[in-house]
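The structure follows.
The full complex has more chains than appear here; those shown keep their coordinates.
Naming follows writing order (A and B), and every chain is counted from residue 1.
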């Protein structure tokens, strides 16, 4: 146990986390510092392309059937998280079911920045993982969003006593695939598989990755501090859920990953990736999709919960936690 | 040299802009003008996950010149029906004088 705590604390000192906390402090202090919106957009594009490219290059040289079980696991976890949200958060006093579903959907969906923060730390910790495992992202992201929107629509139709009109699933999937985050990652994967982008990858995407990630962490930190105010306007249950849920979701997915590890050769590092994408909550593609899909849900509740608390918890607690566990298991 | 036309202004969440424009075109307006905008109102919900710290203008202001009051009212009505319940949005209207040789 003391070993584990030691490993956990070492993770806490990583620069990634330092930059995140730096952003929180800076914004809390009311600084005028602002990273321009276009830079933020470029950085997220850059990071997801980089992750996609390296996954694609890896897939090119790997057995594509290996991904089947982990992808299925990712899907099931994404869907399960929505129902967990509905039956825990949604049952609490004063919480509207649609708000709970939207929050569950956002926490089931995946954060590109959390994923980007994880990978270099796995590398530093020398924990091997399937290079394609970042490609699990959309397999958890899209089912979670689709489930949240479909269940909310069914719920609202029933509640309003309307003749149940069928909810169309394909448009929701399409909108998720068209979102800038998922597109950037899939474009990277496709280019990694089909072309030979090694020269660009080695001269550009790989060396600049840690730097842009650090800047993104500052932005995420500033954003978390800023959204705190918004979160204060909604029921406290959202804050409590946002603190606990990433950890619970992480353990759920880590368990699923371990089972797949037993069945196939899926690595422990891969299980950590699965755990952290489950622990993460979407910050780019999820919010607009949910806003359009469940318009009556309160965005201050679900975006506030995710950005102000969910993402910091995923990065600051879940990443070191699951890396610590994996290191302990490796001994 | 001039004609009286109506200017309808819509200020609302950026996320709605494509939908509102579609609706404006469907109603038969000859055009529209869009500005990025920020602001606060009575509902004031945020609809994106994009960082607010970077001073994103998360609203949009759409202006439509219409030749008749009816057309403007139709657009207002369509917007009200579709978006007033769930989104931050306001609309208002006034008369302006446009050059006669442009058809509205």
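List of remarks:
As a convention for this text, contacts are C-beta pairs under 8 Å (C-beta built on N, C-alpha and C of every residue); 3 or more make two chains touch, one makes a residue touch a chain.
These numbers were taken from a predicted model, which means no experiment stands behind them.
Chain composition of the whole assembly in this file works out to A x3, B x3.
One rule holds in what follows: only the chains that are shown with their structure count from here on.
With centres set at the average Cα position, the gap from chain A to chain B is 34 Å.
Residues 15, 45-56, 85-87 of chain B are the ones that touch chain A when the two sit in their complex.
Touching chain B in their complex are the following residues of chain A: 27, 34-37, 40, 219, 222-223, 226-227, 230, 282-284, 286-288, 291-292, 295-296, 298-300, 303, 306-307.
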